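Missing here is one protein chain; the remaining ones are kept as they sit in the complex.
Going by the order they are written in, the chains are A, B and C; count residues from 1 in each one.
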């Protein structure tokens, strides 16, 4: 029999992920700070919990998918927080994007409850979340992670085991550093080409005909061309991740000259008011300097 | 009947390109500053010219594929240079990587000879050069470029028309800016991940399972892992291109913060003595800072 | 009658500062984690407290001058910490370099004790600390700051009032951002000049004859020339400050492209093992890339 799943955080990502858990036949209870976002899932058969505590009491496996440490902390230790209902018979999976250092602290703070803790952030944005094709970057005790693979694979096409708790988050930092750099590089090259009089379609042909061709550029080119950036991955979330990346690199003593440029550009974009647009709106920062 | 082709410059790229012209049945005459590099092509049936002038006299279409403006200038206007033999019945195609500004100057300097001038740098490195799967970025009068497509397609899988003479070089700057940024970003992310304790294979799995997956990373990952960098595209050539990119961006007033970082990192790698290794040796620069 | 002063933290800076308080006739009690550093002051007439708590009980005005938030936290809330002895009749002055955000948190955490809280980091390094010529950047309630001016002026030549608690730290971030950028710029220019064949003395003559001449460059040039960097301000402390600066800029949405470069260069220097040398050892980072 399938365990009962509690899903906290029904934003751009969480809504699709929770729906896929439900579709796969898991009993589901959901919680969101703004309760109206739970309605569609309720119509599909999910229970709606009145508080994180109630959710954690009702569920065997509790998943959190929120925007960062503050939101996560509030779900766990805020008023009627989930932490009070965690115990050794339950599993807590954090899928939110946070830093490895924070994840390790979280693991220590949760240790007294005895809950099994897995950190499992995801690679992929809105569409893969809806289609259940995320890549799930899992950290934690190997057997514990393995036991949750069937559940995780309702949300993703692949689970990559990354090491102990914290290493899932580290992998997320790794892949998002690369994502951010590729995105910013694409925007910079396109802006440079346009100022140099190149035709848009000829530029894309050149990129898509060779070894630089990739899904990211296929997805983002139309947004940049249309100068319209509906958020698959909001620029402000990428900015927060860029800050976690720099914090992590600082601790590690890892040189991240590109990461510094990344945070500078994305933070500028957010300061200009473009935080709720897609990460591809980084193109606007370059245009703003032209 | 096929026109006779003269090919000057038999380096990493030129050797494979000239061989493909020959294989396609074009009569071929070659010239290289170090004549021993012409021997393999001679064995396959190519004539070897004693000088650029002799080559240009013998050929209908003259192609140059050398390391930059100095080498090109010397072939054209050096002792027994090709320029003296160019005339309105001939076509000159520069496939070397140079700046758009230099290409426009070159077009003006060649104008008095009446030769048809095409600038046609390529996207792709050693392997596509050998396999005839380069992407050819062609600038010049549209009908002139079209007339040469059959010849160009012996070396490449695709010809992308980029506009008037100079715009082929501009497209090359565009694609190499993106290439350089993607390469440096990959090296930085991998170094960051390793310092953070991630497993190499798990990192590649994560990259290759999602929208960042691309031919470039498939090709370069094994070199970085093995810390062995046989040159498909030498780091010093990328560095020269990065300088042309910055020169071009300066003229255009195009913001290229990533381009600046690129030149800084690659020039450092060259100064450290790694210029003759592959561009993926940029990983060494990051390691050197760790 | 002069209030009794408690001074915690007898490092490079604190030793000189505490000595000046004593010389000015204030009764002094000191505490340092490694007690041997208190011996010279004891010989000059200072009491030595056995714990931060004991110090805070004995003193009217408690000063902390340590390396960062962790050390400060431990003095205040660690075993036998000072916080337990603070009350509305006492004044607590933090002179350590921390971020404005941390200072505001600290003010809130201390509020329940009723102690008067002043944040008063300093501009200046070892020599001005010894000579009592620091510039003191004071934040807090204006009348409270004014009341402490006589004491503060035993350590410094000037007190600059910066606003409410936290703004002293903000001013410290401001001046250290400028300091770090000037230092790194000097090192970069000198390295560039040397590689370009310029004579060391001619370079200094040029700098010292014009509007770029300043005390900083007068002090640091001999260290860089001698390639010997005894710490007046250790590189690792500057690095920590650079991190606080970026953290602060991130919150403010302030663009700090130079600040990013600063952290990258100094963190690299620390990772290379030069953290305990003077900030002017940033010259080594540039040389390491040449």
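A few points about this structure:
Everything below uses one rule, namely that contacts are C-beta pairs under 8 Å (C-beta built on N, C-alpha and C of every residue); 3 or more make two chains touch, one makes a residue touch a chain.
Quantities reported herein were computed from a predicted structural model and do not represent experimental measurements.
The chain not shown here is touched by just one of B:98, B:263 or B:279, and that residue is B:263. Interface residues of subunit B facing the missing partner chain: 243, 246, 249-250, 253, 255-257, 260-261, 263-264, 267-268, 270-271. Even with one chain removed from view, subunit C keeps its contact list with that chain: residues 100, 123-124, 128, 135, 137, 157-158, 160-163, 167, 170-171, 173-175, 177-179, 181-182, 184-186, 188-193, 195-199, 202-203, 205-207, 209-216, 218-219, 245, 248-249, 252-259, 261, 264-265, 286, 289-290. Although one chain is not displayed, subunit A still touches it through residues 257, 268, 271-272, 288-290.
We take it that only the chains that are shown with their structure count from here on.
Between subunit B and subunit C, the least number of touching-chain steps is 1.
Between subunit A and subunit C, the superposing rotation on Cα atoms measures out at 180°, rounded to the nearest 5.
As a whole-number value, the distance joining the C-alpha centres of subunit B and subunit C reads 53 Å. Remark: subunit A and subunit B have CA centroids separated by 39 Å (rounded to whole angstrom). Touching two or more other chains at once are residues 257, 268, 271 of subunit C.
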